[in-house]
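What follows is a set of notes on a single structure, which appears directly below.
The complex is shown incomplete by one protein chain, all other protein chains being positioned as in the whole.
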């Protein structure tokens, strides 16, 4: 696969430390709304994530949307709301950055930078993030092979940033019952090729509320290092991804079941 | 999805009884060689499956191969070997039938008829099998949507055969690290749309020995009704699928780990 | 690609002679309804094909349908109608055979046997057809690589039937604007690997009336040996594929434009 720094031959295991949370060592659940829509919505979601036992808060301030006329996110205002949610709950924050020009200042607001699936091969963005030391979650492109994905990680590592977390979020296939085809075989595949931790996003990976918990459990059983799921105080009125966001109550139950399995497997 | 007999609205749960083994009720592991190559090879594999705790023996007598010059299976001779293996071990037998003309007599030899992925939409074969009451495992075509797959089950059911078992074995995508992309999201998807049991084949689904156990565990965690894996006394010298067949020792260890998880989940 | 009889190293060019029509030498247009629905419908379609300059009449007597509850074709009755249409118009006939048991008798009614995309890897059917000398059109499976497709031709050739015609009819991708993705690159690809003629089906390949003529012209410009298109006297009331069948008038105009291009290119 022609990897250098990302290769497992080079290093056994990467553990990314985010405010004391060790991604790669313990099962880490990241929860939160698809998009930061308002202070109230985000605060409610953050409290639900905290209450359920989630470790990190997600929320999109910059939203990559198919149409220019769809809600594009609150930008800086959204990041300030996330900052407030962190102050109250103590949860570290992950949010997407879409533009190489925004890397430096967005990195001041968030604890983990997210590179979205559509930007996986935005090499300028990868290089810019590589120049920071910021923990970074690299989502697999919906059309990307394992080889291409890990080469994108290599772009970040080779610029000097070792804190890369991989995230499988479903690939594009002909199947239309699910939004994407969540490729869980990437969990053991990633583990035999690289030392980087891998997190699974069953919310985007399936696009269906009813499929999130079974696929999350499957991910844990296959050895995933974490899960990222969408939690919203009022999914029906969400500005994006209404079909795949859990209510606070659903998240609570979800966490109970996932934790039980994690305890059995990882002890 | 326009299903009638296969729809969950029509029936809650189908349990297929094979010699007292209840597929749909307990986790059933099917093991055995990709192809029946000789009596010795099949006997050794059968004993390994039995010893490991497998419930059903698989083995191809008719092999669908890309090239006409590849090993095509032993045919009737292969079925007779399987019969012998059943006599010794007591394991019921599953084997593929590829031709509508062979359904009646092959059904005399085997306990479960298998419809391979390439024949999923061989409607003549589906109808012919529908006229028997024989338990039948319908593999998902490598290019098939859930809707098309369940409509093929509907072909069998509508002819009068209610004993249909679904089998997910991976779909074709652009990813080349794995042989196919095993689509575990079909487990909960199948369960919300139909009453038929679903079995996962991580051997064909991944094509890599190292990925079989993690994906099998993931399947169990997601609620699969069974697993089908390849076991061969000497994988390196197998006439097909050398990369994905377990040795007897590997199968033993595999079963131990899968059973532990099954006990935790299904109690 | 490991071909023997199908390889271009083995033979320069195959010309399949159907009642004096030389497929592989002149541009051959095959037209007719998706399915034979009635004598009246088929006769009208046949006359339209004849009037427009089509050389061969198509019409499905056995229809492979996703659902068992969709119209499955008229079977023998349909073949008899096609026979009548041939008697009146003089057009040779192509129709699909789906079951290995039907090969011998269907071959008595038709001039070209068609193997549908869903049956491309129905190896029993391929072998049975290989035992005849009947001209046979082998459609590419919607999930099939060039290598797999040509190996299926090899199955037929290796049984003794040299009269194989390939037909590209679109592959399955994520694109949904078109019904399938018509892969015209197969025309020059087929020509550099094998000696068999290749026909393009833009009706199934696009699923949209408006796209058929541009893609047919593209196929001719790329060197296709023929075209297969759907013609129906009353497309709106067709029992299948309403969106992609031409009226007699549309077919006439289509033929005029295609012939002009063919004259320019192939002189």
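Before moving on, here are some points about what is shown:
To keep things simple, chains are lettered A, B and C as they appear, and every chain counts its residues starting from 1.
The definition used in the following text is that a contact is a pair of C-beta atoms (placed from the backbone, for glycine too) under 8 Å apart; a residue touches a chain by one contact, two chains touch by 3 or more.
On a predicted model such as this, the values are computed, not experimentally measured, just so you know.
In the complete assembly, the contact with the undisplayed chain comes from A:147, out of A:11, A:50, A:147 or A:252.
Only one of C:7, C:145, C:242 or C:259 touches the absent chain when the whole complex is considered: C:145.
When the missing chain is restored to the complex, the residue among A:119, A:161, A:194 or A:244 that touches it is A:119. Panel shows subunit B; residues 172-174 of it touch the chain omitted from the view.
One chain is missing from the display, and on subunit A it is touched by residues 2, 4, 64-69, 98-101, 118-119, 121-124, 141-143, 147-148, 151, 154-155, 158, 172. Contacts to the hidden chain, counted on subunit C, fall at residues 143, 145-147, 171, 173-178, 181-185, 187-189, 192, 205-206, 210-211, 214-215, 217-223, 261, 264-265.
Assume only the chains that are shown with their structure count from here on.
Two copies of one chain, subunit B and subunit C, form a contact in which over half of the residue numbers belong to both partners. Averaged Cα coordinates give subunit B a centre that lies 34 Å from the centre of subunit C. Between the CA-based centres of subunit A and subunit C the separation comes to 48 Å, rounded to the whole angstrom.
In subunit A, the residues that reach two or more other chains under the touch definition are 173-174.
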